[in-house]
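Here the structure comes first, spelled out in structure tokens, and everything after it is commentary.
Excluded from the complex is one protein chain; the other protein chains are retained at their positions.
Moving on to chain A:
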Amino acid sequence: MAGSQWELPPELCCRPMAFVALTGLDVVYNAVHRAIWDAFCANRRADRVPISFKVLPGDHEYPKCRTKRTSYEWYIPKGILKTSWMNKHLNLVPALVVLFYELDWDDPQWKEKQSECATKVEIVRTSLQGRNTKVAVVLIQKKTPLPPGEDLVASERASALCNACDLSGKSLFVLPHTDHLVGYIIRLENAFYEHAQTYYYTEIRRVKSHKEFLNKTTHQLLFVRHQFKIAFFIWISSTNAWLLSYFVFVFVFFLFRYYKTAYSLVHELRAHETNMLEIKTMAGFINYKICRLCFQHNTPLDAIAQFRKHIDLCKKKIGSAELAFEHAAWMSKQFQSFGELFDEAIKLGLTAIQTQNPGFYYQQAACYSQDRKQLAQQLWQAGVSYPSPDPLDTQSTGLDFYGQRPWRQGHQKFSGVCILHKHLFFLKSLQELIIALLSNAVAQFKKYKCPRMKSHLMVQMGEEYYHAKDYTKAVKLLDYVMCDYRTERWWALLSAILSTALRCAYLMASVKDYIIYCMELQGRASTLKEEQKSRIEKNLMKVLLNEIPDPEPECDPSSVAAARLLWSDRMALVGSNEFTIEVQDYIPFIQCKAKFQSPSFHVDQPIQLQVLLKADCPHPVPFSKLAISLSNQEYNQWCVLESTGQDSMILSPGKTKCYNFNFVAKTEDVGKKIEVRGVFLMLGSDRGRCVFLSWRGAGGDAASTHEALQASRSSWRWVRGLEANQEPHWDSVSMQHSTMIISRVPKISVELNHQPPALCNEMYCLRLTVQSQEEGVAKDVRLTAGLKPGQDANLSQTTHVTLDGSVVCDDTAAALLPDIPLGDLKPGEKLEKCVYVKCVSTGLRVLLFHVAYSISTTVEGQHIICKCHKDETVAIETVVPFEVSVKFVSTKFEPLDRVAVDIPFLLMTDILSSSPWPLLLASSSLQLLTMTNDVLKSSVLQTGESASECFCLRCPPLTNSNNTVPTGQYLVSWRRQLSCSDAPLIHTTVTLPHVILESVPLYIYADLPSFGRVRESLPVRYHIENRTALVQEVEMAVEPSDAFMFSGLKQVRVRILPGSEQQMLYNYYPLMAGYQTLPQLSINLPRCSTTNAHSLRRFLPQRIFVKPQGRQLDDASIAAA
């Protein structure tokens, strides 16, 4: 095949190694030799020297060396490089021949063996006649040798052997066959490598020496050949580092020569043409090597630059026009191999970038292969015929030189035709090559984030599959990328891809695909010309009538014939005549928009749905059915439009058609949404073929969102609005895909009467008035009243709703009373209802009053029963009606922090009203632990007023050790004063605080009049009680006072028996008027140190009011006062 001559020869691609031949080894029958050979062959890792070994028999014939030319004067080279040359030096001509021979230094038959060895060396030398190949001898010995210098016999015999074999001392080796075989072998190897290098250096020098004989006019090719050979020898024998620079040098040199050759041969066109191919072939080889080395040395930029230079120089060297395809093939191969090199380097760790990755090279390679195909096809069409006999038959013998044509040596005849025909024969495989290259490129571009490049290449692949007549794959690929171009809105590209896809669909007779592509190609996104659209539409109509469409232009006539057969098969097929096409993701030639006229409809209104259709194709389109699928299937029957009989409905090009549907919603659907699930448009008829265009939702397609956005931005929309013609502007029509069915507007009034705020715990009354304004009877009126759901969870625990206001409800009453039947309401009738709410805690509450009823009405002749409802909500603040405060005081109204047992004290309560409404306190009672005492009787408290009570209490003696005791509860019964008299009383209980008790050992109290009079006797009797179980000794003294004189015991000491009391009588005689401090009674208990005089004194009155002395005359009147 035409490409094979540029396939890189394997010798060039492998790593070249010095060739060393081993002779004298019997690897089949001798175990020792086998072990030695294995040690040479096995484990050849990169760290070992690059040698390729071969076992050859001692009398092996090496390639004959041609007699050396003494003069090049009459020599005209036939080509640049022989095809066999590289192989010869890699695999046939050794750099070193090693003779293995079993011989110990102390061998008894030393003489004989020495001469046998010499003979063997001689045989090898003879067969290498004329070559510079080195010869070395390895003695395989059984004994471990002594260190050098110690074994005198050995050194003597070694030099004798060297002389006998005509070897230098460096070429004689000893291999003791002992445990350390591998170690010895590696040392041997290194020595061999040095010898081999010496050989190659000699070769280089030899090649260089030819140069002086060369003649610049006739030996251009030899210059190149010699340079290549030198590079090749260096390559074998040296490390990579300076090899690269040498190859670069060779390349530059080569190109230099190439130009000169090209110019000098420009007159002889034929020679030029033949030469061209050879030069390009060799340039390709050398370039490949340089790029490969650059990548190996991690200088990818150098590789790329080198490749560019190469391509730029060779790109224009096409040769004759007939051979342009050959040049394209060569270019393709260059790009492909560079791409592969690049790719390989990436696999070894190189990082590529978006704009410089192997994909570009694969793509370019594919591009050249496409060119090649095109050029070849042109030639084929030009009617170039194949010569006979086939000149390419000679190819089986192989070519002498790289890049030459097989017939050149024979009949010197030039013709591109031969290659062309060979090439056409392989056209199919060429397509495979292009596709493989493209898919390589796709993989690369995918890796380097070039989605658009990838799409573009996939389009090319699709087209290639189309040319290869693999339509299924083509359509699959094109379909895949189409939507990318569609979403990016590149219409020109989309149209081009669609046209290709349409051809594929036609040739496959794939009806559904054909219809889809036709639809989109006629649509507004298509950039096709009007007449093409018109042709496509005619074809589509034919398909709808179940006829064979006209072939697409640009289709291969033979394929068209095949396609016709396929189509007629399809036509004959029964059953597959209905298609549903989801057009949402395409841009079809019919646009659809559905809209509900309002986002919500009351259930007693008809629902209005409008469907707008617009055709973008050049001719009117008839359609036979329009159907809409709604979320509730039951409505679908109202939304169908079907053509009756012969006349079908027509969509005129560019005109918007509007179809209206009205239907009545079902009462069950109140509160639900109705959605347009899909719009179906049927093209064609049952007689031919029907196609359902199906839009999901309310229509629109892949392009309509953007169009709507543009329309909304447009400054022209106001102007369009002003035109106000009958036809709405298409783009500005917005879709409304769903509507809500809401309940009928209630015609009743709901009023609430109440007096906020609510008081805590009271039965708060809300009076609800419902009045009907309906024309018919509102049936089954129901009320739901109570706490509006969705508030704080605690509120529902502390709110109780009841209809019975006569008693205070308990905690079991619910927070919301649902569906309280209220009966029917006639037109104009009024209805009242009281709802009582008990709020246990303070705070804001939202109450809901929901009045629902049903009424029958007529819509569009349909009799329906509508449910209506009206909601009222009210926010109510709850406040505390009054505050109760309680305090304990002594009989002297001094605040008490503790209460003495069995001694009277006072309990004072205060009720302070904080209600804005007057409160009626019906009663209050004190519930002590032992007794109950009702006191307060009906009194009214206004805001801020307070009601106080005072109770005198006495605590019984302690029964236990506990010194705090509960006192009891205070109960207040109340209600609002304004509420009706049958409203229940609310009982509020206030728990009284605990008191701290103390027991006193001695209790003392005084009997004295409420007032005294100056200079009148004031008898005071002190009672002293012993509350302990012990006899108490009491010391008492009365301290003198300025305001009083007194008579009685001034100082006394008494004993009081347990439980008994002692009385002390004093007669005080006041001397001054006004509040006077009584004489201090000091009491001391010598036996009970815990109680001091001070604590006892608090029981005694401190002061007394002394009236001034009255006039004697008025004594009676004063006494009366």
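Note that in this section a residue touches a chain if its C-beta (ideal position, glycine included) is under 8 Å from a C-beta of that chain, and two chains touch if they have at least 3 such contacts; residues count from 1.
In the analysis below, contacts and distances are computed from a predicted model.
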item	value
Among "Trafficking protein particle complex subunit 2-like protein", "Calcineurin B homologous protein 1", "POTRA domain-containing protein" or "Glycine cleavage system H protein", UniProt-listed name of the chain not shown	"Trafficking protein particle complex subunit 2-like protein"
Option touching the unshown chain, where A:M453, A:A594 or A:V884 are the choices	A:M453
Hidden-chain contact residue, picked from the options A:T119, A:T144, A:N190 or A:Q354	A:Q354
Option from A:L493, A:V676, A:L693 or A:L1078 whose C-beta touches the chain left out	A:L493
Full-complex contact with the absent chain, from A:R45, A:K347, A:K529 or A:R713	A:R713
Candidates A:Q364, A:T656, A:T909 or A:S924 - the one touching the absent chain	A:Q364
Missing-partner contacts on chain A, residue numbers	354-355, 360, 364, 367, 449-453, 456, 459, 488-490, 492-493, 496, 706, 709-710, 713-716
